[in-house]
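All protein chains of the complex are present and in place, except for one that has been dropped.
Moving on to subunit A:
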Amino acid sequence: MNTRGLRSQLKDSVPVTGLCPQAGPYGVQDSLRRGFSSVKNELLPSHPLELSEKNFQLNQDKMNFNTLRNIQGLHAPLKLQMEYRAARQIQRLPFLPSSNLALDTLRGTDDSIGFQDILNDPVLSEIMGDPHIMTEYKLGVL
């Protein structure tokens, strides 16, 4: 469904979440979780592709939903988004890898391979997030 032009959909759909300042939940610098901050790190991405790659799946989904809405009407993306929301809830504990099989099947990425499956596979990662902190963050307890 990658047929519509990107321009009309993208101008309001690229969230600048990748470069938010290093503020934690209380609004001050969160050195414990995000490390030391510097102005350059916050303002500029380290690579022109960093932002677009971080948001790639998000933007693809938005574009597909927009196209679907234009073709079939509002009900189609609404129903699909409900299914996505349900599938996204099937997760293991926050620090463990989840297969996301239902979500992949819905998106159609279960029969395609990209760099995210070959390079830097999270299953083979040598570092693990601290289970306590990650669970606390997930539960909002901090």
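In this text, a contact is a pair of C-beta atoms (placed from the backbone, for glycine too) under 8 Å apart; a residue touches a chain by one contact, two chains touch by 3 or more; residues count from 1.
Basically, contacts and distances are computed from a predicted model.
Novice: From the list "Ribosome biogenesis protein BOP1", "Lysine--tRNA ligase", "4-hydroxy-3-methoxy-5-polyprenylbenzoate decarboxylase" or "Proteasome subunit beta", give the UniProt name belonging to the chain omitted from this structure.
Specialist: "Proteasome subunit beta"
Novice: Mind listing the subunit A residues that contact the chain we can't see here?
Specialist: The list for subunit A reads 2, 31-36, 40-41, 45-50, 52-53, 56, 94-95, 97-98, 111-122, 125, 127, 129-130, 133-134, 137.
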